[in-house]
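Okay, handing you the structure first.
Note that one protein chain is taken out, while the other chains of the complex remain in position.
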Amino acid sequence: MEKIIRKGIAFDPDTLKSFDEQAKKKGYSNRSEAIRDLIRESLVAEKSQDDESVMIGTLTLVYNHHDHDIQHDLTHMQHHKHGLIISTMHTHINANDCMEVVVFRGKVKDIKETADRMTARKGVKFGRLVLAQ
Amino acid sequence: MEKIIRKGIAFDPDTLKSFDEQAKKKGYSNRSEAIRDLIRESLVAEKSQDDESVMIGTLTLVYNHHDHDIQHDLTHMQHHKHGLIISTMHTHINANDCMEVVVFRGKVKDIKETADRMTARKGVKFGRLVLAQ
Amino acid sequence: MEKIIRKGIAFDPDTLKSFDEQAKKKGYSNRSEAIRDLIRESLVAEKSQDDESVMIGTLTLVYNHHDHDIQHDLTHMQHHKHGLIISTMHTHINANDCMEVVVFRGKVKDIKETADRMTARKGVKFGRLVLAQ
Partner (left out) sequence: MEKIIRKGIAFDPDTLKSFDEQAKKKGYSNRSEAIRDLIRESLVAEKSQDDESVMIGTLTLVYNHHDHDIQHDLTHMQHHKHGLIISTMHTHINANDCMEVVVFRGKVKDIKETADRMTARKGVKFGRLVLAQ
């Protein structure tokens, strides 16, 4: 169980009011939780700028499954990078397209390079990397 | 099989040279593929600004699994939104944390609202939505 | 003079330590100031999604000044939108290129539309809009 500490933070009333409204709209049950999420996002953004830091992330790919080679190629790339790729999930979108989510853990530079290569693969229509922790 | 058409595009030589280098570095096998990816990304960006358009997307969540309620809550939210959520994948990150990837299909406004609520859930440390097609 | 109110916010110690380090590295003199900046950024991000909200912003343009028409066209567009555009600043970058910063105040949809049109102008090499308040 994580210990929680309380700290006094200074706000101007107008900004606090607007933020409380935003947090409520998004579904936060309290202000502290909403602030912690902003802070963690800021830490993740900083960490993901450092090529050497170790992070986890997801790559969302969309591709046309009629191209038989592509699935074979992506699987091959994933096994080739078996230390870097933890798992994948495949979802059928429509008659033509699939979505594949690839979960990575490793150095930021290795994740980015592999994500670039997967996205660049002929037949892959969309790729977006999210570094998460 | 998709028909392919060729069109003449005008470039200045310096920009084209730099772009070819960038595309090669990212792993693209040819210039057309790299340009098509930029175009599709631009179309996805526009579509995701329209609340009423129907898209698919992924939400990457990180949360502490020691909080038993959270998994129950997220599952509950997902079943409650069964028309909107297609599938989920759960990955163990470390002794404390889990990553959950949720695949959505539906109206942009519904996806964004549900993603906000999941991210805002107490115990969820990180949430990032990618709209993909 | 703005009134300041203090509120107790709950943190877990590890996240707080990392955030304090990040804030110090960026040059923040105290934690409250760093948190307020995250909050304001989050409010600006929300506001800029609402087409009808009134905001101020800047558009950073880069263009080749050898094309005489472009400067004339941009000036014309600016005067045509005189209620929307407050001021501009012109900076010489090198023998070929200029940077022009355009300051807007108005409805988000009007700012975005005009910024798109300026960026789309032939000869403009780069355009990026920042909505700020």
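Letters A, B and C mark the chains as written, and numbering starts fresh at 1 in each.
In this text, a contact is a pair of C-beta atoms (placed from the backbone, for glycine too) under 8 Å apart; a residue touches a chain by one contact, two chains touch by 3 or more.
Predicted, not measured: the structure shown is a model, and the values here were computed from it.
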Omitted chain's touching partners, listed by label: B, C
Touch residues of subunit C, complete complex, unshown partner: 1-2, 23, 25-30, 33-34, 36-37, 40-41, 44, 56-58, 60, 62, 64, 66, 86-87, 89, 91, 93, 97, 99, 101, 103, 105, 116-117, 119-122, 124-128, 130, 132-133
Residue ranges of subunit B at the interface with the undisplayed chain: 2-13, 15-16, 18-19, 22, 31-32, 35-36, 38-40, 42-43, 46
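By our rule, only the chains that are shown with their structure count from here on.
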Type of subunit A:subunit B copy interface by residue overlap (half), same or different: same
Angle (degrees, nearest 5) of the CA superposition of subunit A onto subunit C: 180
Rounded Å distance between subunit A and subunit C, as computed from the means of their C-alpha atoms: 25
Rounded Å distance between subunit A and subunit B, as computed from the means of their C-alpha atoms: 8
For subunit A, residues that touch 2 or more chains besides their own: 2, 36, 40
